[in-house]
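Every protein chain but one is kept in place in this view of the complex.
Now for chain A:
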Amino acid sequence: MNNSFFTRKYIIQGIFLTTAILIVIRLFYIQIIDDSYILSANNNVLRKVIVYPARGAILDRNGEILVQNEPIYDLLVTPREAKDIDTLLLCELIGIDKKGYIQRIEKAKAHSPYRASQFEKQLSSTTYARLQEHLYKFRGFYVQNRTVRSYPDSIAAQFLGYIQEVNQRDIERSEGFYRPGDYIGATGVERAYEDLLRGKRGIRNQMVDALNRPQGSFMDGKYDTLAVTGDGMVSSLDKDLQILAERLMKNKLGSVVAIEPSTGEILTMVSSPTYDPNLMVGRDLGNNYMDLLNNENKPMFIRPIQASYPPGSIFKVVAALTAQQAGMIDAQTRFTCSGGYRYGGGRGLMRCTGVHGTIDLARSIQVSCNPYYANVFARMIDSRGMSGPQAYDLWREALMKFGLGNTLGIDLPGEKPGLVPTSNYYTKIYGSSKWRSSFNISLSIGQGELGITPLQMANITAIVANRGFYYRPHLIKGIGDKQIVKPEFTEKISAGVDAKYYEPVIEGMSRVVNQGGSGRAVAIPGIEMCGKTGTVQNPHGENHAVFFAFAPRENPKIAIAVFVENAGYGGTWAAPIASMLVEKYIRDTISLPKYLQDRIYNGDLRPKPKKPVAPANTALNKPVDSKKQKPEQAALLVHHSQRPRRS
């Protein structure tokens, strides 16, 4: 036996043991000391899937749906995994071409080859149903569903607003709350109540296998968070009234604003031309948006809160009220109308619509007598024992209490303040502070530099209806399950004029409609509507018609302002529209003769297409934007206002 090397067994055993110890040390390191592997294992297998909450629905004041959610499906792709794809089939299923496919894949690759990014947004349920059958063939593609807005009646587009994908600025401003691909309220209520409507995102920990196929939830959903649906909103809008108002305003430019005086709730609000809010949903949003933006009648312009016009004769209501409160006139104050008002030492003449003789306050409203209000204004500025500018500023303060010259604070983004110029403005123009009422006498009848939004007009009516106060007009009257109302909308705001001063004015307004005033054609049998027409001088074309009213006289239910651009005389278009809406709201019927109704429905008051020579941007109907209004233009308005008028 040659076994002289038997001691070598110890060396061999030593090598075995050393190796085993080496392995154990290594295992100890990777299994116990180094924590990164457990993280990697979780990263491998876990996909944090965002569960998008449904946005809160918006109902009208009667619980009818204004905005609801509809499921849509986003197709996502992880480029690295998308191999051996039957591109032709996929393209056919979702309706894109090969070039589009390549573009999308490249875009996704640029974002990240390993992470899922959007391939195609917002597939309809029908497209999804077709795609779903074949989805297993497309490795690396999967579908994530979320909801989009849908508007069953296609109404109130500008006020409800729309949602759109967040842009870089939204993401930065939100400090990381929003991520690319998220949606955010862009305009209207959607924007104003974004924080409440959007709800809370949930996260589902989905396990996937090596091929990224879903394999059930991690730890039975122990670490999942549920998506919380956004707060539902109850709007103050009345759906039926809104539909009618939009129908009435069809093919006309302008605004309708109706407010419930006792609450400030906006019953209906129209900005015409409007658009179908469903256009701002889905894959064509971008194109539709550009079309709307380029439309010459500016449907994206929210006229009731962004357009401001000289109010015209409806302003006489405010003039009468502020003058009474200032003690310059009372119900019995009489002025004589001889068909005009001479001022500036006889050099200027403001003509009236007729020769009204000596009339009191109520009658002055009823017949809309210009000289009466020229006289009132002269007293307000010239007879208060102070300089013109001082007296003017006092008056301006009173106007601002009526909500003029400032935003009312409606729950919509983009509200404009309108314009009531300061005394400094006139001092600057006239080159001296020694100016008198005769310098800007056209203010007395609501012309000149004044800029008032239709919302402010409606609010004035609401103040009159309430005899002296208002609530901030608002569109959302209840938030969430508890129907919370924002505190700023329950605050009663005084207009600064005592209740007793309203009666003569209201009497005058009642007569306008019910006793042979300019609104007599639209009186509603059995309902005492009090209103006032106005015609707003438009240097660019046909005059604008305005009518505001409230009804009934006692315990008013509705205050409304209707503004129709280029409609000419206020009684012909604006008043019937207001009348129909008021009656519809109060009694749910319309008693106006059929032929009159048809005339309104079918009337087309849109400006004719411009001649090619006309510069592209002189929109005929472009409302006077108070901020852009230049002094020359204001002067022009003064000049034109001296033409005889009836309203």
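One rule holds for everything that comes next: a residue touches a chain if its C-beta (ideal position, glycine included) is under 8 Å from a C-beta of that chain, and two chains touch if they have at least 3 such contacts; residues count from 1.
By our rule, contacts and distances are computed from a predicted model.
Asker: Among "Peptidoglycan glycosyltransferase MrdB", "Cell wall polymerase", "TonB-linked SusC/RagA family outer membrane protein" or "Secreted protein containing Ig-like domain and vWFA domain", find the name that the UniProt record gives to the complex chain excluded from display.
Answerer: "Cell wall polymerase"
Asker: Based on the whole complex, identify which of A:L27, A:V355 or A:A499 touches the chain you can't see.
Answerer: A:L27
Asker: Since one chain has been left out of the picture, which residues of chain A touch it in the full complex?
Answerer: 1-6, 8-9, 11-13, 15-17, 19-20, 22-24, 26-28, 30-32, 34, 36-38, 40-42, 44-45, 80, 207-211, 215
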